[in-house]
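All protein chains of the complex are present and in place, except for one that has been dropped.
And then chain A:
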Amino acid sequence: MMDLIIIIRPVILLASSILIILAAVGILRFKDDIERVLYARIHILGIADVACILALLVLGEPLLALTYFVLVPFVSHAIANAHYHGEGD
């Protein structure tokens, strides 16, 4: 059982790394002139957030991961809502 945990932790950290790299590539890949590109970037940011939450869990910070897990949807909703009502498009 301990051997399995020893293997699982680096695998989850590496998976988080891959997700974060993919989020970085995706967040830059969409050009600015695409219509309503902000909502796509908010969604891609959610992927990076979940990867960071998984990494924080593996690194032994469950309180930090849980706190951010609760706060992330509110942040995404607030940004999208502010962009829709405040800036148009």
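Assume contacts are C-beta pairs under 8 Å (C-beta built on N, C-alpha and C of every residue); 3 or more make two chains touch, one makes a residue touch a chain; residues count from 1.
Criterion: contacts and distances are computed from a predicted model.
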item: Complex member absent from the view - protein name from UniProt, among "NADPH-dependent glutamate synthase", "Coenzyme F420 hydrogenase subunit beta", "Mbh13 NADH dehydrogenase subunit" or "Monovalent cation/H+ antiporter complex subunit F"; value: "Monovalent cation/H+ antiporter complex subunit F"
item: Residue ranges of chain A at the interface with the undisplayed chain; value: 6-7, 9-11, 13-14, 16-18, 20-21, 23-25, 27-28, 32, 38, 41-42, 45, 48-49, 52, 55-56, 59-61, 64, 67-68, 71-72, 74-75, 78-83, 85-87, 89
